[in-house]
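With one protein chain removed, the remaining protein chains of the complex are shown where they sit.
Moving on to chain A:
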Amino acid sequence: STLPAVAEELLREIKKAFQETSQVPDDLLLGLKFIFGPSAVPALDLVDQRSVTRVRAPSGRILYQVLGSSGKLYTCYSSCHFCTCPAFGFSVLQKSESLLCKHILAVYLSQAMGACQELAVSEEQLTNILLAEEEDEG
């Protein structure tokens, strides 16, 4: 498959440009729009609002929590592309129309631009967050 490699390279370019100039050039922004389509602007908005938190447990296990525009908190996994938002279930899983949802994209962009908030929690707390997601869906 081609698209993931392209997406990854684009995000790396953004990270590099941001590290060097603290800015993201226009052509890379348009590239984001080209590859990710309608998720691009909402994802950037989430980054502007510093909505992404990297949650880390002492074991090194990590997950991301993104505060969505509706005020709901979504969990994104770090080991694979997964998000608890309904758009992910629909666009990515069901229809394979997108690579990512806006929350996962926001996670990557926040990583690239150093805009993640950091939160250290205990193992138990992280487990609870993951289990809580399970309960919601059940």
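Keep in mind that, in the parts below, contacts are C-beta pairs under 8 Å (C-beta built on N, C-alpha and C of every residue); 3 or more make two chains touch, one makes a residue touch a chain; residues count from 1.
Rule of thumb we're sticking to: contacts and distances are computed from a predicted model.
K.L.:
Which one, "Histidine-containing phosphotransfer protein", "Cell cycle control protein", "Transmembrane channel-like protein" or "SPIDR protein", is the UniProt name for the chain you do not see?
P.N.:
"SPIDR protein"
K.L.:
At which residues does chain A meet the chain that is not included here?
P.N.:
1-13, 15, 18-19, 22-24, 26-27, 29-35, 37, 40-42, 44-45, 47-50, 53, 55, 65, 67, 71-73, 78-82, 92, 96-99, 108, 111-121, 124-125, 128-129, 132
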